[in-house]
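Here the complex is missing a single protein chain, while all its other protein chains stay put.
All chains are identified by letter, namely A and B, in their written order; residue positions are counted from 1 within each chain.
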Amino acid sequence: MSLSAAPAHWRRMRERYRLLGSKCETCGNTFFPPTKVCPKCRRRGKITPIEFSGRGKVFSYTIIHAAPKMFEDYTPSTVAIVQLNEGPKVLSQLVDCEPDEIKIDMDVEVCFRKLFEQDRGGIISYGFKFRPLDTSWTKYYDEPRQAVDSQI
Amino acid sequence: MMKVGIVGYGAYIPKWRIKTENIARLWGQDPENIKSGLGVEEKSVPSIDEDTATIAVEAARNAMKRANGVKGNEIGAIYVGSESHPYAVKPTAVTVAEAVGLTPHVTAADTEFACKAATAGMQACLGLVKGGYLKYGMTIGADTAQSAPGDALEYTAAAGGAAFILGGDNILAEIEGTCSYTQDVPDFWRREGSLYPRHAGRFTGEPAYFEQVIKCSKALMETLGTCPDDYTYAVFHMPNTKFPLKAAGILGFEPKKVVTGLVVQKIGNTYSGSSLLGLAAVLDEARPGDRILMTSYGSGAGSDSFSINVTDQLEERKKLAPPVKYYVERRSYLSYSMYAKNRRLYRG
Partner (left out) sequence: MFKKRDVAIISASATKCGEHWDKGLKDLAWEAGVKAVEEAGISGKDIEYLVVGNMSGGMFVGQEHIGALVADFLGLNPIPSLRVEAACASGGMAFSQGYLAVASGLYDIVAVGGVEKMTDVEPEQATSVLSGAMDFEWEAYFGATFPGLYALIATRYLHEYKVKREALAEVAVKNHYHGSLNPLAHFRNKITVEDALTAPPVAEPLRKYDCSPISDGAAVAILAPLETARKYTDTPIIVRASVPASDTLSLLKRRDMCTMDATVNAANKAFSLAHIERKDVDVVEVHDCFTIAELLAIEDLGFCEKGEASKLYYEGQTYVGGTLPVNTDGGLKAAGHPVGATGVKQIVELVKQLRGEAEKGRQVSGAEIGLAHNVGGSGATAVVTILSRS
């Protein structure tokens, strides 16, 4: 398949944008990408849609120096296998961090980024990437509020 | 009369920054001169895989968190205002709608009016909600502003955005009134096919920015019967630090009322995100009963003014997503060459 094929980009767009997968109500396993049949329960499995939380841990990672065509702008890029908290593994880039900050089992959260562009005139493909989980922002709400009287 | 207002709001600013002095040194200019002239120390730069759509989605997701329970399929409109839409034809709004789960029963469109594109969308949402056409509407202002290397705009053209969900219930801050002031003024423009905008230098000040911002703000206050003393905060579009403070002075708002929203100092001018990020920064701090005046400005030219009253629902719900301050302080610095690679300046 050529990466310029519009239908191919569109077909899995929703899963890429929102981490939509499946859950088998019969055995409790979750799957990404979505599946119509549970590999364990087969026809006995009751499949329902699920939107993953976007939280997970780094299962493995690498820094790719020799980029394939279409990813040249992103070289070198950090690619990781992230195990979502719900169970399934996904592969994507790790962003907003330096390579030496990455460790296996590090907590990460999903973000929305460009995956690639065909060329300056072609379709832009968007999807999920992951960044280190940072919950430090909650501390700003504990700080005393900036008084309206403060000087510039 | 039905009350309408802000039901959720969210901000997003990319992590990267470039310092004013790095740019100044490259072009052989005096960094201290530039910094004091514009009042901007550094500006935000998008990652190579970020653009207006990705920034809009991050801001929209934060807005959904604060809307606390509003589901994607309850939001019936989405408008994205920007000067740097990734496509000239194919709206950013549909990508955001898909990514946030608003599709398919939603009206969507992109708006353009230089830096005030998003506030036009806000007015549209207010009308649709008040008219009973939909329960909630979403507006996003986001930009990864372009500037020609070596041009004065290079010091301030930055990246960021904010999203607002408007509706008639679960209101965090009520919008008690809005008005606009619009004229054809060629102060700053970008032709179709041109990579970078052009501007008319000092002409962008008095007859453009100040004329619209001042007249619009005055018109709103007259209609509502309010005056500067009735407002706790004032947010004006921020091309730099000087303009909004000067506008405040002319209108009679003390500097202390403007400072909270003055994000431009640390991150530069986020164009369509500018006044909205200022408003978000104010909401992060505001208390119940505070009144806010926000006036946007878009070159070409025009302003939209809003008078906003904070309810007691803001206190707890603001804590559901990161404040603007978090995004401002979360930063890493780039050299000019890395900045040029990110912004694809080498491709011309």
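We adopt the following convention: a residue touches a chain if its C-beta (ideal position, glycine included) is under 8 Å from a C-beta of that chain, and two chains touch if they have at least 3 such contacts.
Nothing here was measured: the structure is a model prediction, and the numbers come from that model.
Trainee: Among the chains present, which touch the one that was left out?
Mentor: A
Trainee: By the contact criterion defined above, which parts of subunit A meet the unshown chain? Give residue numbers in ascending order.
Mentor: 1, 12, 33, 59-69, 71, 74, 77, 79-81, 88-93, 104, 115-116, 125, 127
Everything below uses one rule, namely that only the chains that are shown with their structure count from here on.
Trainee: Taking the touch rule as given, give the residues of subunit B at its contact with subunit A in the complex, in rising order.
Mentor: Residues in contact with subunit A: 15, 47-51, 53-54, 57-58, 61, 86-87, 95, 98-99, 101, 232-233, 241, 245, 255-257, 259-260, 262, 284-285, 287, 318-319, 322-323, 325-326, 330, 347.
Trainee: Enumerate the contact residues on subunit A facing subunit B in the complex.
Mentor: Touch list, subunit A to subunit B: 13-14, 17-18, 51, 73-74, 93, 95-96, 111-115, 120, 124, 126, 129, 134, 136-138, 140-141, 145-146, 148-152.
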